[in-house]
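Every protein chain of the complex appears in place save one, which is left out.
Coming up: chain A.
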């Protein structure tokens, strides 16, 4: 893998479930709006893909405020999947994204199996939608799919149904809030998922000791940011061992070095979340950093790094 030849332009291209990405870096759903919000800070065409805010069949209002709160090296959020709904997305948000040649991955969720299926079906023949990411893991709403994420049987049934209703590559996003993530991962693979993405946020809570109130109106929220990275790397490592399908690593990535950890344990691509809030250019910096790392280490193709963990 290492060579003494000078690498001028390392290849960062990866392929996931038939989807060709110019590099393995994309935003995590919910941290990048519908792309437009960040387009003045970042050329979306630089990205491996854009992943939209989670979409449901009907618009969703989200939770009361406070919805966010900073914690040690991380943040808690309980936004509550506020979104415009799939029809408004297709009408108002998708045309903007279609102007770019960057693949668009649409994240979606449902309250019921049928809703999951219906949203998937509506997105199926939309030009420019490169893949679907099925969220079975939001911790912040009663029916945000977490029930499907924590019960392997329910996951299998919902994913099987969605599989029948879409011809697009199907990525399933997993929750870390389970006892054995390998069980859910295998259930998703068996149900026909083309790829897995993980982790969604870890559930957490913070208290204002003076007012004795929870810091979030929803009481419990999802923890993200650098604090969760070691847990995420561990879970990606475990899932890569358990399944054949490609895995996308998510959790606390804010620098190229962080992304590399996930790639080395076997993730085919990564998603950057909270770091986008801190620095709208974070993903561009990470992509440049990956390129530099490959050049410095004599890696001609980033695929040579993927799964190169030495045990």
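Just so we're on the same page, contacts are C-beta pairs under 8 Å (C-beta built on N, C-alpha and C of every residue); 3 or more make two chains touch, one makes a residue touch a chain; residues count from 1.
Criterion: contacts and distances are computed from a predicted model.
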(request) Refer to UniProt and select, among "ABC transporter ATP-binding protein", "Dihydroorotate dehydrogenase B (NAD(+)), electron transfer subunit", "Imidazole glycerol phosphate synthase subunit HisH" or "Fe-S oxidoreductase", the name of the complex member that is left out. (result) "Dihydroorotate dehydrogenase B (NAD(+)), electron transfer subunit"
(request) Taking the full complex into account, find the residue in A:93, A:122, A:163 or A:215 that is in contact with the omitted chain. (result) A:215
(request) Consider the whole complex, including the chain that is not shown, and state which of A:75, A:178 or A:232 touches that chain. (result) A:75
(message) Touching residues of chain A against the unshown chain: what are they?
(response) 31-33, 37-38, 40-41, 53, 61-62, 64-75, 77, 79, 82, 206, 208, 211, 215, 225-226, 274, 276-281
